[in-house]
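Note that this complex is displayed minus one protein chain, with the remaining chains in position.
Right, chain A next:
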């Protein structure tokens, strides 16, 4: 799907998503995963709508990273189904997830520090020269560099693109390169693992800006793993909370306070609030909290 097509589809979808009519960008149903004796995921349901920023929250060990790795194709799940844009998928390797339109920005960034931002954007999917030279394996550095400039400009990132090693960039600029790389290739869902964890205030603001642009200008869906509730309230439309490998709450961000989210994450005392939030999630989406009996 071309960019304009995906944006159009997403725009159409997001107008319909409030009443739940649109096909979800990602639908996870009953996914389980065990590592020998540890049951990391005990049956997770998660639905990310088209062109929404969906926060994935949970305490340490709740299973956030495990779910991300499954969706990135890095780890395979035991039971349950994964649908991307309504099509059921089985990811055996990262390339399968990428082919389905899912791109991942890992917490440790995964850029090649001595390459330029342009080379990083196209690593593994290089633009080749035309004709015989291309068949001989020659890459088109100029085309890659130009496309990188365009991509970063569209995202509003002021990052030098050529003649600079990524290692010479600031943390926020590197994060921008990683996000640009994901948005260049992702057509359905961009997953970000703690994208602001290592950043200062100004750089955090710019990365959050970047996330909004992915949604508003590209029509992409974003799954944001974060411990930082202010970030979540700043950019997310909805949130799902995992606890001990199960989703315990899915809600519109507008309907909850950080206290609600924290108590859901910790299984804490303010049960009244949580129940209320759960009720609103019930009315709103099929991804309801599981019955914990």
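The rule we apply is simple: a residue touches a chain if its C-beta (ideal position, glycine included) is under 8 Å from a C-beta of that chain, and two chains touch if they have at least 3 such contacts; residues count from 1.
Here is the rule we go by: contacts and distances are computed from a predicted model.
For the chain that is left out, the UniProt protein name among "Sarcosine oxidase subunit gamma", "Acyl-CoA dehydrogenase", "ABC transporter permease" or "Membrane protein" is "ABC transporter permease". Checked against the full complex, the one of A:172, A:219 or A:245 touching the unshown chain is A:172.
For the options A:119, A:246 or A:260, the residue in contact with the chain missing from this view is A:119. For chain A, the residues in touch with the chain missing from this view are 94-95, 98, 104, 106, 108-115, 119, 123-126, 128, 136-139, 156-160, 163-165, 167-170, 172-173, 176, 202-203, 206, 209.
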